[in-house]
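Reading through the structure tokens given below for one structure.
Yeah, one chain of the complex is gone here, protein chain that is, but the others are all in their spots.
Take a look at chain A:
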């Protein structure tokens, strides 16, 4: 799985971007999207286009976490969304790898444990890491939803802390390296 995470302000200005790959099942945490490197704008196009759905879903749903809201079938990109009360939108694009063997080399051994995902609620030990590797297989499974929810919540906590900083004004791009490293850590932990 490759992930592209972005935080958009309420006026659709990107506040924060990060691309990363899965760390589960032996993944090295490097994003490998299906688009060639010259076409990375596609991620943004897809995320931007899913804002239509976000705008609709946010009124149909009382939760901050909107779950998987949109799919872009040609590249099998899945979008999950999370709303911050300030109007900021957290959007996560996840894309299963094209060839199952490219990124997950150790998936064969861990697939037996794939069913017992409940361990992941305990927090990121090495056991949960192995067990949640099944999320790569099916981006719309309940396991994936749960993992993304955990990720979003953790990012949201850190986002609130960062935004509370006296040097941050609303609508500014988030440049804090601490925040970035926290998001990376959350990604490594949950996704």
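Everything below uses one rule, namely that contacts are C-beta pairs under 8 Å (C-beta built on N, C-alpha and C of every residue); 3 or more make two chains touch, one makes a residue touch a chain; residues count from 1.
Simple rule for what comes next: contacts and distances are computed from a predicted model.
Chemist: Considering only the chain that is not displayed, what protein name does its UniProt record carry among "tRNA-guanine transglycosylase", "Aspartate aminotransferase", "SKP1-like protein" or "DNA, SC102"?
Modeler: In UniProt, the chain that is not shown appears as "DNA, SC102".
Chemist: Please identify, in ascending order, the residues of chain A that touch the omitted chain?
Modeler: Residues of chain A in touch with the missing chain: 8, 11-14, 40-41, 44-46, 48-52, 55-56, 58-59, 73-74.
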